[in-house]
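Okay, here's the structure, questions in a sec.
Note that one protein chain is taken out, while the other chains of the complex remain in position.
In this document, chain identifiers A, B and C correspond to the written order of the chains, with residue numbering beginning at 1 in each.
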Amino acid sequence: MSGVVGIYSKERSNVSQILYYGLYAIQHRGQISTGIAVNNYGFIDYHKDLGLVNEVFSKDIIERLRGNIGIGHIRYAYAGEAQNLANTQPFVVGYKKGALAVAHDGSIVNFKKLRREMEDNGAIFQTEIDTEVIASLIAKFHKEDVEDAIIKALETIKGSYGMVVMTNDRLVGARDPYGIKPLAIGKLGDDFIIASESCAFDTIGAEFVRDVEPGEVVVMDANGLRTVSKRPLKRNLSLFELIYFARPDSRIDGKSVYISRLEAGKELAKMHPVDADVVIGAPDSGTVAAIGYAAGSGIPYAEGLIKNRYVGRTFIQPTQELREQGVRIKLNPLKENIQGKRVILVDDSIVRGTTMKQTVNMIRSAGAKEIHIRIASPPVLYPCYFGMDTPSKENLIAANMSKEEIRQMLEVESLEYITLEGLLKAVGGDDGYYTGCFTGEYPVMPEE
Amino acid sequence: MSGVVGIYSKERSNVSQILYYGLYAIQHRGQISTGIAVNNYGFIDYHKDLGLVNEVFSKDIIERLRGNIGIGHIRYAYAGEAQNLANTQPFVVGYKKGALAVAHDGSIVNFKKLRREMEDNGAIFQTEIDTEVIASLIAKFHKEDVEDAIIKALETIKGSYGMVVMTNDRLVGARDPYGIKPLAIGKLGDDFIIASESCAFDTIGAEFVRDVEPGEVVVMDANGLRTVSKRPLKRNLSLFELIYFARPDSRIDGKSVYISRLEAGKELAKMHPVDADVVIGAPDSGTVAAIGYAAGSGIPYAEGLIKNRYVGRTFIQPTQELREQGVRIKLNPLKENIQGKRVILVDDSIVRGTTMKQTVNMIRSAGAKEIHIRIASPPVLYPCYFGMDTPSKENLIAANMSKEEIRQMLEVESLEYITLEGLLKAVGGDDGYYTGCFTGEYPVMPEE
Amino acid sequence: MSGVVGIYSKERSNVSQILYYGLYAIQHRGQISTGIAVNNYGFIDYHKDLGLVNEVFSKDIIERLRGNIGIGHIRYAYAGEAQNLANTQPFVVGYKKGALAVAHDGSIVNFKKLRREMEDNGAIFQTEIDTEVIASLIAKFHKEDVEDAIIKALETIKGSYGMVVMTNDRLVGARDPYGIKPLAIGKLGDDFIIASESCAFDTIGAEFVRDVEPGEVVVMDANGLRTVSKRPLKRNLSLFELIYFARPDSRIDGKSVYISRLEAGKELAKMHPVDADVVIGAPDSGTVAAIGYAAGSGIPYAEGLIKNRYVGRTFIQPTQELREQGVRIKLNPLKENIQGKRVILVDDSIVRGTTMKQTVNMIRSAGAKEIHIRIASPPVLYPCYFGMDTPSKENLIAANMSKEEIRQMLEVESLEYITLEGLLKAVGGDDGYYTGCFTGEYPVMPEE
Partner (left out) sequence: MSGVVGIYSKERSNVSQILYYGLYAIQHRGQISTGIAVNNYGFIDYHKDLGLVNEVFSKDIIERLRGNIGIGHIRYAYAGEAQNLANTQPFVVGYKKGALAVAHDGSIVNFKKLRREMEDNGAIFQTEIDTEVIASLIAKFHKEDVEDAIIKALETIKGSYGMVVMTNDRLVGARDPYGIKPLAIGKLGDDFIIASESCAFDTIGAEFVRDVEPGEVVVMDANGLRTVSKRPLKRNLSLFELIYFARPDSRIDGKSVYISRLEAGKELAKMHPVDADVVIGAPDSGTVAAIGYAAGSGIPYAEGLIKNRYVGRTFIQPTQELREQGVRIKLNPLKENIQGKRVILVDDSIVRGTTMKQTVNMIRSAGAKEIHIRIASPPVLYPCYFGMDTPSKENLIAANMSKEEIRQMLEVESLEYITLEGLLKAVGGDDGYYTGCFTGEYPVMPEE
């Protein structure tokens, strides 16, 4: 998971500050690195570094990055990729036709094969990221117009993507043919914005126009917005965005993220009721589903774990000794809502089980009489190659233990999951969603 | 408002890391500066700087700060005091008896007068803070034992304080005779901890023992904990801590902060009901009272304004132009819960009215049909000299406009405050609380 | 001008600290950026950034960079190349055969042509530097053994270079076929070192073994040192190193840099004597030649301009107003050696004339009765494509004004240059030196 933003402006000469706020809005999609590229005075200038948006960009840098076209990226920590400067995006290169910048969110599952083929032809690679392969493919088709080169490159790659590409005179957006990754179009006055999530439009004061369709390639330039390619394949819309990743105030493919989670909570309450005193959410992933469960069950919602709002990304880790003495920095159980109570704990998922175990221990230590876990998604049984960064199968707890075994390991009174049917009902029906990690069914298989 | 932490340990040689986590827990009490002092190898070593706890202290610094006794401080931005290094605490000095470190939360209202008297006698002052006067007073009484010197100094000063003082062999804690400022005692194994709020004990794995009593001075040393002075005056317990400052998971003078706010919300619902679709809290100050209002009224609680969790203290401010175009970085209304709805907006207070106006505008722009404001404290009519940093009377909106005028200015359908009686009922009855900014009644008057 | 260092060690697991000191020793060759790459655990790890050696590398980074093979680079500010991170070296890539790191000092004059050809074939380029083309050429020949691939790549490029290349199991050094750029081999116990200048060996305690010969390619691996290619062309040894660039304590192609400059000063005294009281050198470039001139003429050498040893790379520039009032930060004339005296001012060259004008003004303002300039190299009449970064012809003062015109512009009593013959005599005879900027004769012409 990562996030992208792009802008094409007719009038503005400094779009980078708008990109900055747009990236801020989607910071939850990745905290490892960020970057902005703009068409500064005829070449593409950029700045990127490891860190959060407000750490990487200073006022001086934003003022330096001038231009009317720009793209931005924030990056998640993918397992198995070095967290170094080389692997940051946007990826900016020179090629036959001039300069090109590419940023994308997603997984190109045949990129290693493509890279090997290029290496056979003598190519060098300076990064580990699939974006370099995408840029190389576009350059390979340089005899075509850049739009056609991008379309041809996209026909070559397989996987999920929400992508922005810029040259000196235009901005291109592309969404994978399955619709696994989200991408939306907004408008700020006469300017076009493109972003992974619609909350970016709200943040910068733009209006949501529409989602980019699965398999669609759009171009924004002096002539406005136009679709240059449509190549939809079997719909596998971004279900994981709705239930895990996206900000509650985003809308994706016509669905409200908040309402999806709220309804999943309500559905869960209907499906797996339990007599209890209080409903609490695992912070922050389970909050909305917990409010939904409370509404669906009539059991009061309460804050159960107070989060220290000032804990930064960098702080001194407690020593093992201090940890054993009970030092806990980020969360503190609110005894008033837990002690002597029968607690329903709602979360969006259980992946490895380790975080849930810690949360349960904390609630138990605060004196809960009973703990009932309710999960607003089905068990994660398979790795997810496209939507999110999951561990391999041996680390997925639900792939290795039965529900009852997990319940015993967690030492809770009950554990229940929503069913896939229930979840699809909560999001308004089955429009063709990507559900690989629940079902093991994928639109396309990874190639090594 | 500031915060203090202190520790006396029999066994540990490095208490600074524990102080570090304790300060983390009370970071909400001030974000301007922080510092830690320890009795390192016979002298008092310290480190303090402007910034948050995780910014000011590195692993290297914490490892350098060795000792079995230590105190820490975090500081709020007081109006009228320079935010520079000189004004940071703990305040560390040498005097006749050796080294001394002082940190305090509160306002000494006769400190300017005391300082003038000392200057008449030829004293120099290196800071603008009242802490320097406190340390000078202790030094003045150096012929007494240090405990007696502290007691004499405290008899000389007037105002509110939660204070920690350390020498090379003991830790002293003192709370003002009115109990305006909170201070509590905890225990971590055999070690004594003292802190402004009990949530610090939870964070470091310590147990809450009891509150320091109004006017009490306690000493912790090789002989354990003992009370060396009791001088209670008219009770004016820290009401503002319960309704504004403290973390919801703290307990102060036997009251749960969370429950106090929740009950205030319920009481408010009883006192000022209104027909509406949804209850939302102003983030984050109104959240708990909103949950209480929802519980008291039966109207569903919902998240109305989504906060960007990644907005750091430092980010690039939008230009005026971008602000006018609607850039909003920190908060985004969740349309699903607002559009076309009758909204009850709950907050803990209205001071100047500017923040509330912005919040109302945001909710209105998201399509609210009606907006009803409910405030979980009475109107702030007077400045607060002891409890919190309020503006002067001309900037207090309730001191200058009637409730109806404020309602019209805010352009909302209704505006209601809880009464002081209702609030005192919510916190469990009138135990003698400091209510100066509602009533204009103060336990002691400031001296210029 | 830049500088390179490389090491192959049989025993050490952390060669980066040795590279660090080696780069320190040749820091005078460039102050823009620096980097180190090592064969860390099977892949090539590296760190590079803008700044001086002691700014870019911390203890933590040096400890992270583990391996028994490594290369390092420091970079000069070339006109027309962006001083950004992308253009730093070593240049590290993956290709068909694995990982490759390249660092070089020199100018590849057909690199733009080669780059265009590669772009025609669909290649992308992420930097502006010729090193990227070199690496791409090596990758292109990946079917050959890496040594042969390097040799083939070197046959394709034209220009000057002292180069180090490393893979996971060997270190390769190469010097251009003309010998324009220096490169030398040293030994530290059983380990081989390669460096632009021999002073790097002294600094790290290694012994000088020999210069790499013009056109020679050497390989250092588990089998020791061996020459894998010899392709000398017309000798154009690095004269500019002897008279301008190299540190006085380096030896290049059998010549002592110090002695070369000292003898040039002596020869200049013989060729252009003048009756005067004192000989001073322009700091620091003219110091050694001034000592030589003094020895050759019998006129006493003295320090005429005292340099502030603490002026760092970054300091606040004086405003125009302060500059006009006479603020001068770096140099101060020593009146005792100048006032009322006839001064001979010796420097290594005059390029644009602006620095010399400032120096003359400073000496005149200190009360010199006469100023006689003596230059230890011939007039710079042509741009230098290979040896050093010179401005274009219109900015070379000697290409646009006669000696008498320059003298009048500088307002000095006399101005004389050593002849090329005199200079070659000073360095011990004409062994075939590159003298392009004096004569306009180049071993190979740049291709656009």
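Here is the rule we use: a residue touches a chain if its C-beta (ideal position, glycine included) is under 8 Å from a C-beta of that chain, and two chains touch if they have at least 3 such contacts.
What you see is a predicted model; the values in this text were computed from it and never measured.
*Asks:* From the touch rule at the top of the page, work out which displayed chains the omitted chain touches.
*Replies:* B, C
*Asks:* From the list C:G98, C:P248, C:P273 or C:P446, which touches the chain that is not on show?
*Replies:* Once the missing chain is taken into account, the touching residue is C:P248.
*Asks:* If I consider the whole complex, including the chain that's not displayed, which of C:Y20, C:Y76 or C:Y161 touches that chain?
*Replies:* The single option touching the absent chain is C:Y20.
*Asks:* By the contact criterion defined above, which parts of chain C meet the unshown chain? Give residue numbers in ascending order.
*Replies:* Touching the chain left out of view, chain C contributes residues 17-18, 20-21, 24-25, 27-28, 31, 52-55, 57-59, 62, 188-189, 199, 202-206, 247-249, 256, 258-259, 284, 287-288, 291, 295, 300-303, 306, 308-312, 314-316, 318-319, 322, 325-329, 332-337.
*Asks:* Over the whole complex, note the residues of chain B touching the chain we left out.
*Replies:* Touching the missing chain: residues 85, 92-96, 100, 119-120, 122-126, 132, 135-136, 139-142.
In this section, only the chains that are shown with their structure count from here on.
*Asks:* Which chain has its C-alpha centroid farthest away from the centroid of chain B?
*Replies:* C
*Asks:* Report the chain ID whose CA centroid sits closest to the centroid of the full protein CA set.
*Replies:* Nearest to the common C-alpha centre lies chain A.
*Asks:* Please report how many Å separate the Cα centroid of chain B from that of chain C, as a whole number.
*Replies:* 61
*Asks:* In angstrom, rounded to a whole number, how far apart do the mean CA points of chain A and chain C lie?
*Replies:* Computed value for the inter-centroid distance: 49 Å.
*Asks:* Between chain A and chain B, what distance separates the C-alpha centroids? Give it in angstrom.
*Replies:* 37
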